[in-house]
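The complex appears here minus one protein chain, its other protein chains still in place.
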Amino acid sequence: MELTGSHSLTQPPETVWRALFDPEVLARAIPGCETLAQTSDDAFAATVKLKIGPVSARFKGEVELADKEPPFACTLSGKGSGGIAGFAKGAARVTLAPEGTGTVLSYTAEAALGGKLAALGSRLIQATAAKLADEFFTRFADVLNETTTTATTD
Amino acid sequence: MKAPPFAYRLAEDLPQALDLYARSAGDAVYLAGGHSIVPSLSLRLQAPALLIDISRIAALAGVSLGPEGLRIGATTPHAVLLEDPLVATHAPLLAEAARHVAHPAIRNRATFGGNLVLADPASEFPAVVRALRAELEVEGPEGARQIAAEDFFLDLYTTALQPGEILRAVLIPPPAPGQLVAFAELARRQGDFAMVGAAVRLVPKAGVIGTADIVFHSVGLTPMRAVAAEAALIGQALDAATIAAACAAVAQDLQPGDDPVLPAATRLHLAGVLLGRLLRRVQGEWA
Amino acid sequence: MTQRFAPDRPAHIGQPHLRRNALRHLAGRGAYVSDLALPRMVHAAFLRSPMAHGRITALDLDEARAAPGVIAVYSAADLNPMCQGWTGVLSHFAGMTSPAQSILADQEVLWVGHPVAMVIARTRAEAEDACEKILLDIDDLPAVAGFAPALDPDMPAAAEASASNLCFRAELKTEGAAAAFDGAALVVEGEWRFGRHTAVTLEPRAVVADYDPASGQLTVHHGTQTPFQFQDVYARQFGLPDNRVRVISPDVGGSFGMKLHLYHEEMATVAASLKLHRPVRFVADRLESFTSDIHARDHKVKARMALDGQGQVLAMEVLDRTLIGPYSTYPRTSVAEGNQVIRLMGAPYAMPDYHGVLEVLFQNKVQTSQYRAVGHPIAVQVTEALIDLAAEKLGLDPFEMRARNVVADDAYPCASATGYRFEKLSHQESLRRLRALMDYDGLRAEQAALREKGIHRGIGLATFVEITNPGAAFYGVGGARISAQDGAVVRLTPGGEAHCAISVTEQGQGTETIIAQIVADQLGLTPDQVKVVTGDTDATPSGGATWACRGAGIGGETALRAGRKLAEQLCRIAGAILQAAPESLALRGGAVVDAATGAERLALAELARIATYRPDTLPEGTDNSLSVAQHFAPQGYPFGFTNGVQAAWVEVDTETGLVKLLKHWVVEDCGRIINPLLVDEQIRGGVVQGLGAALYEECLYDDAGQLLNGSLADYLVPMAGEMPDILIGHVETPTEDTILGAKGVGEAGTAAAGAAVMNAVNDALRPFGARLCQTPMTPARILAALGIGPTERDETWN
Partner (left out) sequence: MKQALELQVNGEAVALMVEPRQTLADVLRDSLRLTGTHLGCEMGVCGACLVLLDGKPVHGCLTLAVQAQGCAVTTVEGLDASGEIADLQAEFHARNALQCGYCTPGMLMTAQALLKRGAVPDRAEIREALSGNFCRCTGYEAIVDAIAATAAKRGAA
């Protein structure tokens, strides 16, 4: 299943690009992120607690950035194990295009669930994945816009 | 398929329930009929530290009629909606929908409020309360408030309830003069999650449709109001051309997703078919 | 010539006796393995792979071992060395291959649900708590999930131990097959897809293993159809003498073939009990059932049929491909279904030539294997769809088309082009009966009238042949230790009643009731006077038990012969007491009577009293035995084929794709009917399982091999509201191979119900030029056939 979306950001692509590699920004953008620690330049270890309706699961996993074309494109991927609940994984090809003084961030994402979550949740997998992808990029945009506001008032 | 361990407390009244929640560090879930929570616990899809049983709180129970309309307590079981004469008279749409909710034994214990609060997009009651323009009475740490059904269902399994808030009752306004309602769903088996379902409320005004409420379920992340279809009806006589226009407009209103057994385009087609059938049914009752 | 039935004997065979053992269930007194609680019993839960194919990179059990209530936590390293591996291949399936299996996944996981670790705890809840504390890391490997990857030569095998994804290939061909197509006046063809479904017994799989080191006795309470098969498996796999392994199968909450396969969890449970020296219980939960019970079907068939200008079938050409699991199921294999598919094609028809190819392919999903009506629904659906297609092209009525082509009732014995030998079937008579039973002409008129009003109803017919009473040709010749014989011990109790211990088993079909009827008839008793014991390897002689519709035909014949043997022995004792020739005596009404006059000579209770308590009064040299043992294996025909025809009457809502089942008819010939009430209910239950497959049931997977509907909320089984009433008629053609003359009936309903409904749906859709070729026929698929919504991605034939 493929998910797509785009968000307008007020900062230029270079700023957005740096934010994609900023653990503090990622931690605030990833829905339900409890911990996020950088493990290398392009990789992070994360704990994420997701709650959607009657399902709540804690995932431990990695977030990685790859296939980088700074500052215009990269692939953001994540994979997490939810123990007996199963696993979740997803990857988004993110592209940044300048628009005026800002950036349009577009993504094409794929997501998959495995194990019990897939066996019991397929009716809503697509809706859930779309919601989470959108939520991540919306929050990413919010965090960035907020950071900029703070920066200008300082 | 056995639940993980949790603590359980029976709340005697609303203040106690709210207090138990306040002291739970947010890791508590309210329990009434338990028909969504218990299976999800048994499947180990969630693991709250505490269940707060609100099923015996008198303030959440009962069906009564007042000047503002029909007031249905949140812990009213579905079976009561099917059988209660007040519901049959003042909210027949709800009684009609209740027939489609799961199976007889489920309806004996699953609660109206629990169903609304879960906000399963395939559930019938959220669509019905939205079509009836009901108001939801909520009690929470910050006090009581009332939320229009229109504003209650925000997203997939997400409502306007804040953490710790309890749905107390649902207020269904008195029917408008001449109001016509219909509910139906297309399901593969009796009691299944519908492929598509809808609640319709029309109020005639001077020979044409004055007000139209059309809310679908099982076609999106929330109960979906079909705004374009409603617009196609308002101000029109309920004739074949109007019905056709409303059905065609559904494509503007709904963007269902694919699921493993029903492609989005097929679901959208079914939504149009169902709306046509509902409107023709109402047409038959049109004075 | 053996006497069939004494004409003057009050026969219980053929009567609708009620099932005495049903009364326990009605009182809530059923005793299933899942109900069993033994002293010191502990509970098992499994950690399973969430991935379809992968390599285990980390497995840390320490935290789980320290969890509350935990007795033990095992990995492959702990359990697998305790037993030999098992490999589901049989030598008569030439060239077939399969990786060996062992108890827990060792390094490589092969399907979603593959058990990786086992936790034993005081309660199931605590065992599940501890499963959450196991750390398991798996690296993804490419998953083979579907026909396209399984047929892709560049795709790695579903299991690293396999050289390729081809498990087995077979070809059947008559000499004239190609020529028949060359000379045909009409060739009809199509492709069909049969979804994967599963048994969904209401009681999930259940086992309690109890090893007592003091006596060296392993007792396994096991919800299965085949206790002796498992006695043999557990004894051999764990190196125990088979007489120290006792398998008890009490009440079983549904089986349908699914509970006679060897599963990893049952082996793990036995292994754990051998380690812990205490009873270990495993009862699958519903999600575990969906991811570890065998699945069935998952076939794709390409077929064509050649006919002459008069509509006579000349030949069929069939390619059947089926996707199994990462290995072939033990001990019956996962290729038996496909084997039956290609051999049952065209079975009812006088079809001189045939060319069939079977390809069985591995993939990373749970194993497939035998489930009710193995292969039949596929062969019947393809054959009957082609017959309807041909009838349509030729402008023939579907009844007429079938009447022209079925093997004539007086043409038996005969053989099919696929190599089956038929003793005696009754297609013509069955078709005649059905036509009258359903008022075919009236229905056609009703259909036409409703069509005018925009109501689209359809009539579907499906003739079928069913395989029952298998001999050793089925599995034994291939090396499987699956008994083709059964055994019974029948005895007269000291009180003058009868007791029959027999190796066939009961899962609610009524086995015990029909055995009592048969034995009662031989001993001149009523069925209530015959206690029947089944399902315990310590209590009955060994035998194949209940599968492939052999309970009545083979088990029944065993009981009959045992009963006769005891009757002869009782007459000998009575003759000694009465100073009469044993041949002059008979058993009737609970007494020894004069065979000629029927005059009572000695009550059986008196005979039993003398033989038991006063044998000293018998003439010297009299054998006072009141028990006899008898075994029986079918000889003669390798299988006891049965036949029948089904019809469905449906209404299709062409706007929604919903199908309403209005009525269903079955005319069936299972040979001698021992109990018409039980036979009819076997047929009804079988029909509804066939209807489930036709309209609702499908195990859905994504491309990564993830099961997407592992609950009864999403996997739809047939429920009361949607099922039709089913009218049943009978033709009775007893087999001459046995005294009893009975054949099987358990799979007949399932064999053709789906074919009848698919033909009916296609009949309803005929004015639209739409045709369904895939089951289950979901609303989305029906609408797609009508041009509404997308058609499913088609997998190529390569």
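Here the chain labels run A, B and C in written order, and each chain numbers its own residues starting at 1.
Here, contacts are C-beta pairs under 8 Å (C-beta built on N, C-alpha and C of every residue); 3 or more make two chains touch, one makes a residue touch a chain.
Quick caveat, the model's predicted, so the values are computed rather than measured.
Asker: Among the chains present in the display, which ones are touched by the chain that isn't there?
Answerer: B, C
Asker: Which one, C:L38, C:V477, C:L578 or C:A713, makes contact with the chain that was left out?
Answerer: Counting the whole complex, the residue in contact with the absent chain is C:A713.
Asker: Out of C:P279, C:G375, C:G524 or C:G685, point to the residue that touches the absent chain in the complete complex.
Answerer: From the options C:P279, C:G375, C:G524 or C:G685, the contact with the absent chain belongs to C:G685.
Asker: Just checking the interface: what residues of chain C touch the absent partner chain?
Answerer: 18-19, 22-32, 34-35, 37, 125, 199-204, 251-256, 285-286, 507-510, 677-678, 681, 684-689, 711-713, 717-721, 723, 725-726, 749
Asker: Could you please point out the chain B residues that touch the chain left off the display?
Answerer: Touching the chain left out of view, chain B contributes residues 1-8, 10, 31, 33-35, 38-39, 41-43, 51, 53, 55, 79, 102-106, 108-109, 189-191.
Here is the rule we go by: only the chains that are shown with their structure count from here on.
Asker: Averaging over Cα atoms per chain, report the distance between chain A and chain B in Å.
Answerer: One centre to the other, that is 32 Å.
Asker: Could you put a whole-Å number on the gap between the CA centroids of chain B and chain C?
Answerer: For chain B versus chain C, the centre distance works out to 44 Å.
Asker: Mind pulling the residue numbers of chain C that touch at least two other chains?
Answerer: Residues 128, 132, 287, 700, 702, 708-709 of chain C each touch two or more of the other chains.
Asker: For chain B, what residues touch not just one other chain but two or more?
Answerer: Residues 43-44, 193, 260.
Asker: Per the contact definition, I'd like the list of chain A residues that touch chain C in the complex.
Answerer: These residues of chain A touch chain C: 81, 83-84, 86-87, 112-116, 118-120, 122-123, 125.
Asker: What part of chain C is in contact with chain B in the complex they form?
Answerer: Residue positions touching the partner: 123-125, 128-129, 132, 285-287, 655-658, 696, 700, 702, 708-709, 713, 716, 719, 721-722, 778-780, 783-784, 788-790.
Asker: For the complex, which residues does chain B have touching chain C?
Answerer: 1-5, 43-44, 186, 188-193, 195, 260-263, 265-266, 269-270, 273
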